[in-house]
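A single protein chain has been removed from this complex, and every other one stays in its place.
== chain A ==
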Amino acid sequence: MDLLVGQLFTGLSTGSILLLAALGLSLTFGQMGVINMAHGEFIMAGCYTAYVVQQIAGDAGVSLLIALPLGFAVGGAMGLVLEALLIRHLYHRPLDTLLVTFGVGLILQQVARDVFGAPAVNVSVPPALRGGVDLLGVTVPKTRLFIMGLAIVAVTAVALVLRFTPAGRRIRAVVGNRDLAETAGISSRAVDAGTFFIGSGLAGVAGVALTLIGSTSPTTGQSYLVDAFLVVVAGGLGRIKGAVVAAVALGATQAVFETYSTASLAKVGVFIVIVVFLQLRPQGLFTLRTRSLA
């Protein structure tokens, strides 16, 4: 029983990390169809934002509170610049976008190496988040609980913005039919920029959160990129609830495999599960039902 509960929490925890990393991507890739290989570097930028803020502020708790919104702003600003300078000119050219953003990712990694050095750096966990909490006989690290909470808040915020705000309606409209959105008086370019800002900003938030459970190096973000893409594709493109279910399912699958094998073999197991799943259901978990595709 303890083992099962332990694995459940590990799965949820891994799932929430995946979800945080993938949530921004579900906007930029899932909603807009942009394959941004530099998304991982936006996560890395969030990690280094947390590191820099802590170097300046000193106090781990205060610096975390500052780093979360600042990480969003830093990631968002980087996304905005990337969208305006490169991606805007490459819409409808996915392979070019993939190559260009991959190159941008490598450049950003090198910049991080030049500024912060190649060795990993660590961010201190605030005292309030140190240690664990006993839940159903299992000790769960507080940092993991915090990340779960942050993932829930981030997903809820994104879902509420998309569902209930004028900006969210505009994003969904442009995603659904770009030309029609223009004829409804919506500037699709402005919406693209805004969507990219939010998606990249969420990557920055994910980066700040990841410093609570691991060290930061120039390649930190890259290690989450493939998993993030898997979550978005398996969940169904553009479907936030799909990303949530897929992230938790992937996290749980990985946790179960890790119990009986190594982390590397667990990864192989997860890939096999996804390959089989996408063979059976290429459209992902959730799709849109309509009479017409208009």
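For the reader, a short list of remarks on this structure follows.
Simple rule for what comes next: a residue touches a chain if its C-beta (ideal position, glycine included) is under 8 Å from a C-beta of that chain, and two chains touch if they have at least 3 such contacts; residues count from 1.
One rule holds for everything that comes next: contacts and distances are computed from a predicted model.
UniProt lists the omitted chain of the complex under the protein name "Urea ABC transporter ATP-binding subunit UrtE" (options: "NADH-quinone oxidoreductase subunit F", "Urea ABC transporter ATP-binding subunit UrtE", "Allophanate hydrolase" or "Nitrogenase iron protein"). Within the whole complex, the absent chain has one touching residue among A:176, A:214 or A:269, and that is A:176.
Residues touching the missing chain, restricted to chain A, are 166, 169-170, 172-173, 176-177, 179-188, 288-294 (touch as defined at the top).
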